[in-house]
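Shown here: the complex without one of its protein chains, the others still in place.
Naming follows writing order (A and B), and every chain is counted from residue 1.
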Amino acid sequence: MQTEPILRVEGLRTTFSGDEGTAVAVDDVSFDVNAGEIVGLIGESGSGKSVTALAIMGLLPKDTARVTAERILFDGHDLVRASEREMRRLRGRAIGMIFQEPMSSLNPVLKIGDQLIEPIRIHERISHRAAFDRGVELLSKVGIPSPIQRMNDYPHQLSGGMRQRVMIAIALSCSPKLLLADEPTTALDVTIQAQLLDLLLEIQSETKMAIVLITHSMGVIAECADKVVVMYSGRIAEQGPVTEIFDRPGHPYTKGLMQCTPELTGNPRRLTTIPGSLPSLSALPPGCRFAPRCGLALPTCEAGRPPMIGLRGTHASACIRADELVAAAAQPEEADA
Amino acid sequence: MTSLEMNDTRSEPSFLRRFMGGRRVRRLLRHRSFMIGLWLCLFVTVIAVLAPVLSPVDPNKMAIRSRFQPPSLDFLLGTDNLGRDLFSRVAWGARLSLAIGLGVVLLNAVFGVLLGALAGYFRRLDGILMRLSDALMAFPSVLLAIGIAAAMGASAMTAVISLAVVYIPRTARILRASVMQVTELEFVNAARAAGAGDLHILRRHILPNCMAPLVVQLSFVFAYAILSEAVLSFLGLGAAPTDPSWGIMISEGRSYIREAPWMTVIPGMAIAITVLGLNLLGDGLRDVLDPRVKMEH
Partner (left out) sequence: MSNAPLLSVRDLSKHFTMRSPFRGTTIGTVQAVNRVSFDIAEGETLGLVGESGCGKSTTGRLLLRLIEPNNGKVLFQGQDLLQLDARQLKKIRKSIQIVFQDPFSSLNPRMTVEDIVTEPLYLQGGMSRREMRERARMLLDKVGLNAAHITRFPHEFSGGQRQRIGIARALAADPRFIVCDEAVSALDVSVQAQVINLLQDLQEEFNLSYLFIAHDLSVVRHISDRVAVMYLGEVVEIADKNALYSAPRHPYTQALLAAIPVAHPRLRGKRARLGGEVSSALNPPPGCRFSLRCPFARDVCRQQPPALRQLDGRHQVACHFAEDLHAAAA
């Protein structure tokens, strides 16, 4: 896929100011999303992954949040410099978004059908009748049984999984080129999560839209993503193709994340852990933000911000010892083969 | 773990932090309308407390020769139809108003908390207590206060009791709502799992977490009590006619509103300043302590 990326984020920075002073939630984040690609944005709470998505969409509250970037290029538009009117035209039509909470992202007093038809009619001049038919088609596409009846239901009449399907249908209603999915399966049970991930993959392979999938679960990444962006404490720790990241993690944080998720094979007595906890945004370490928790940290790690080091292909890591890590990971792999 | 714990520089929790958390105090101090309200209330309180010192003459001392004096250097806020010094009367009136307001607030705090906690925690009592409060709240509040006051005979004590009866159901309702909310929280279950009884849970876990909406509510009750007391006194159902009450002063000034408008305007302003101060104070408290709950009227 050597095309021009559909989304190019460069130097995204987001600060929040409040009573307690200012906090940098996202600090110099850059990544590309190619057409037809699923990019997994993974990180723990406070890593800035959701803020990144909201910043791209221009949905952060204007009074407390400040978004700057060299550019956020989407399909020929620079989203940082776009006017609110331009953004409104893009949102929902060219860029769709689904959120974590299937309970609160639908309006409880409006019928499913109305919430589905509304975005279609905002962006396209078609009759109510035509929009309704499109809505029914979309509902059946996202696997909702008896879609015509469901158009007249209210959100509370549907289960969490069904509501999330409706959200996906709404996001798909204008065939967007890019879908931002912010923890779309986190609030759901495993069997429902599996159904929804299958659905997203199916739709993606059919429509070839690009997806940015935000999650905290390595499993979801392993299941869906083509490319991974690992975020820690507002910065990118590592990014690269998914198999690269899983086979040869180039950042100790990524490696730690994978090790501390219990596996379904083997019987280790203890889990490997990452010591300590995430730094608070008001007391960030000066150098590498992971350094205080890192077993491999050198004195230089605490001194200054580590640069992104290019590894094999598009794989890059913000760790000065990335080469060592990758080399160490490669050995047992070859021994296996 | 230990290396990453927060820096150990903070000292033992001070009383203020224990009471409401240092962050909140700082936010309050930066809240503009709260600070204006606080200064207004302090101003009125100082005048009330220092009334015996501040007032140049006895508030009930009549001086027929200096009747209807407009505000001047001799009489700071003028005199009334009997030559009584209005500054002294307003200052002493502040005492009375604040005392009545405080009485109503205290009764509200005690009975509102008691009834609210019972209704919110023991769901069996809820039906009865809330229907009772519905019945009381169905009357327009001033009318109810007038009714009670008329039945009991006019006095400052009557004003306190009748206003307390009017506002207790409202306070109880707010407390009940927050008790119900806090009861759902997991630490209540934790206490129960540790062997705690109902009384312990209410006293130690639930009520301390309901204080924020209560404090906000009480600040508004204070304001309404002062306003309603003025109404009762104006109608002759509050303080005794000889007491320097703001309501009575307005009522007396009414007959001379053309000749001596200050007789009405001055106590009116006193009420306005006090009520405004308390409301600003309450708004600030609500913003900082309890942003979710809005006052039920």
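The working rule: a residue touches a chain if its C-beta (ideal position, glycine included) is under 8 Å from a C-beta of that chain, and two chains touch if they have at least 3 such contacts.
Computed from a predicted structure; not experimentally measured.
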item	value
From A:L110, A:I148, A:A194 or A:A303, residue that would touch the chain that is not displayed	A:A194
Residue in contact with the excluded chain [from A:A222, A:L284 or A:A329]	A:A222
Option touching the unshown chain, where A:L7, A:M162, A:A210 or A:A322 are the choices	A:M162
Residue among B:P52, B:G127, B:P140 or B:P208 touching the omitted chain	B:P208
Positions on subunit B where the hidden chain makes contact	1-2, 5-6, 8, 10, 12-13, 21, 185-187, 189-197, 200, 204-205, 208-209
Subunit A residues that touch the omitted chain in the full complex	44-45, 159, 161-162, 189-195, 197-198, 216-223, 225, 242-243, 246, 256-257, 260-265, 267-275, 277-278, 280, 293
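The rule we apply is simple: only the chains that are shown with their structure count from here on.
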item	value
Averaged-CA centre spacing for the pair subunit B and subunit A, given as whole angstrom	51
